[in-house]
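Quick one: the structure is below, questions incoming.
A protein chain is absent from this complex, but the other protein chains hold their places.
And now, chain A:
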C-alpha cells in the first residue's frame, strides 16, 4: 500500500551479526518472507533476519537490486544470475542457498542449487563428503559394492586432492 504513494519505500534489514542494510522495498519483496512481513504491516522498523549473516546478506541484497533492475526478460535475468554466481566458492554458495531458503526466494534458490550441482559435477565422492560435512557410514565392503554397481559414473571425475 505504501508503494502506491509514489516515493520508493526503503526497508532496513538486519543480519544475525548486527549489520544493517537499506534496500528498496520493491527489490526486497523478491523474498516471500519479507513480502509477507510487508503485507502484514510488520516491516516498519528494522527487519531482523536471524538466520543470515552480514556477508551473505550483503550478497543477497546485491542480487535483489541487480535482478529487480532488469525488466521482464528471462534471458537477461538468467545471464545476470550466471554472472552473479560465477565467482562464488562452495562455502559462499552453501550460505546463500540457506539464506535463499530462509528468505523464500525461489529464483535464487533454483539458481544457487543449480550452481552447487554444477560445481559438484566432476568432484570426487571424498570432496563431497568434506564439503557437506558428511560422515562415511559405509563399511569398506559396502562402499566397494555400491561403487562397483555404478562404476561407469566414476569416469572423468577429478582426483581427490582438493582440500
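Everything below uses one rule, namely that a contact is a pair of C-beta atoms (placed from the backbone, for glycine too) under 8 Å apart; a residue touches a chain by one contact, two chains touch by 3 or more; residues count from 1.
Everything that follows uses one rule, which is that contacts and distances are computed from a predicted model.
> Tell me the UniProt protein name of the chain this structure doesn't show, selecting from "mRNA decay factor PAT1 domain-containing protein", "F-box domain-containing protein", "32873_t:CDS:1" or "GPI transamidase component PIG-T".
The correct option from "mRNA decay factor PAT1 domain-containing protein", "F-box domain-containing protein", "32873_t:CDS:1" or "GPI transamidase component PIG-T" is "F-box domain-containing protein", the UniProt name of the unshown chain.
> For chain A, enumerate the residues touching the unshown chain of the complex.
Touch with the absent chain occurs at residues 1-2, 5, 14, 16-18, 40-48, 50, 91, 94-95, 97-98, 101, 109, 113-114, 116-118, 120-122, 125, 128-138, 143, 146-147, 150-157.
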